[in-house]
Each structure stands twice: as structure tokens, then as C-alpha cells.
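Complex shown without one protein chain; remaining protein chains in place.
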Amino acid sequence: MGHTSQLEGIPQLLSFINDNETGLHHDFEVWLEKLAPHEPVKQYRHNVGEDNADAHLKRQVMGREVVVAVTEGKLDFGPWEQIFYGEFDSRRKKRVLVKIIGE
Amino acid sequence: MGHTSQLEGIPQLLSFINDNETGLHHDFEVWLEKLAPHEPVKQYRHNVGEDNADAHLKRQVMGREVVVAVTEGKLDFGPWEQIFYGEFDSRRKKRVLVKIIGE
Partner (left out) sequence: MGHTSQLEGIPQLLSFINDNETGLHHDFEVWLEKLAPHEPVKQYRHNVGEDNADAHLKRQVMGREVVVAVTEGKLDFGPWEQIFYGEFDSRRKKRVLVKIIGE
């Protein structure tokens, strides 16, 4: 097989690919807060003991893991694309998992 | 290649990875109903003959297939992560497709 590909998995929190451009991360934060507001905390049934239900919903929109093609040894992105890592609930240590498939 | 990985594809409906924690599935349902309400059915152009347009939208938020790394023979999850299967329109029989890539 002459193709190679790469899997990037970031368990536990969120990762996504989008363009690395000015203002976008702030726009994502504001937008996610509108789609899945943190407050009022009691609106979520999950929030017993902890209050991070909204983080679970936000992560669902943004994604958990990304899959990126590798071409000639490089991540095959659009001109401004990049992999980002995010978190909305930072209680625990995180780890990043990278798997490479192919030759 | 010393890496192994696993693809889990659930065609037709939705599958996602999130934490297996109390109340979360109820929170997902309420949230998705807010993001893509079933009623009024006529708001969607797709709903001619069937009325499941909202199920198509909800699935877009939640995801169709999941990609999970396998490390030392185990699905490589965060501490509470699990693969879930969901459906919002249960007219037909479903099947789960699992593909394993690597050695």
C-alpha cells in the first residue's frame, strides 16, 4: 500500500481542525456558550456533584478526535488549517494520543 | 508498523464517544431537541411523507461514526469514555459495522 495516514486522538477533551486565523477562537467560545450555556447549572441533570454538563455538550459540537491524512511526510492541511486542542473543564491532567497508520 | 487502530462505523444512525456519566444522556436529548426541534414538523422541507428531518440534523451534531485508537488490545479511552449508539427515528433495523486497521 502506497498511502499513509495519521490518526490523532485526544481522549477526554476536545480537539478539532479549523483555520488558524485571528479572532476565531474567541468566536468559537462565544458561540459554544450560546449553543450550550454553562448557566444555569441546574438546567442539566448531569450536574450533581460536578457542573460540567455543558462541557460535554460543547465537546460534542467541536469533536473529540481528528483524522488527518499524511502526504509526503506532512499533515495534509488546507492553507490555514491546524489542529487545536481545547478544554472547558480542566480538573484533570490531559494526555494527547497520536496513532499513525500506513507505511 | 507497530501501531494498531480501530474504526467503528455505525451506518444509518448516530454513534458518539462521550463520558458514561449520570444524567448526561437525558441532557443530550433535551439539548438536541432545542438545537433541532422535531416540532413543528412542517418547518422542514424534507418532511414530505416522513417527518424525520430533525433526526438528520441531530445526527449531524452527534456524529455518524467514531474512530478509536487501540493500545495493547484495548480501546484507548479517557477514564469515563465509552462509545454510545443513538437513534431518533427507529423505523428500520440497524446494524453496527466495526473495522479494525493495523496489525
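Chains: A and B, in written order; residue numbering restarts at 1 for each.
Definition applied: a contact is a pair of C-beta atoms (placed from the backbone, for glycine too) under 8 Å apart; a residue touches a chain by one contact, two chains touch by 3 or more.
Please read all numbers here as calculations on a predicted model, not as lab measurements.
**Q** Considering the whole complex, not just the chains shown, which residues of chain A touch the missing one?
**A** Counting only chain A, the missing chain is touched by 1, 3-5, 16-19, 21-24, 26-28, 31, 35, 61-63, 66-69, 71, 76-79, 81, 101-102.
**Q** In the complete complex, the non-displayed chain touches which residues of chain B?
**A** 7, 9, 11-13, 35-36, 44-48, 53, 56-57, 59-61, 64-65, 67, 92, 97, 99-103
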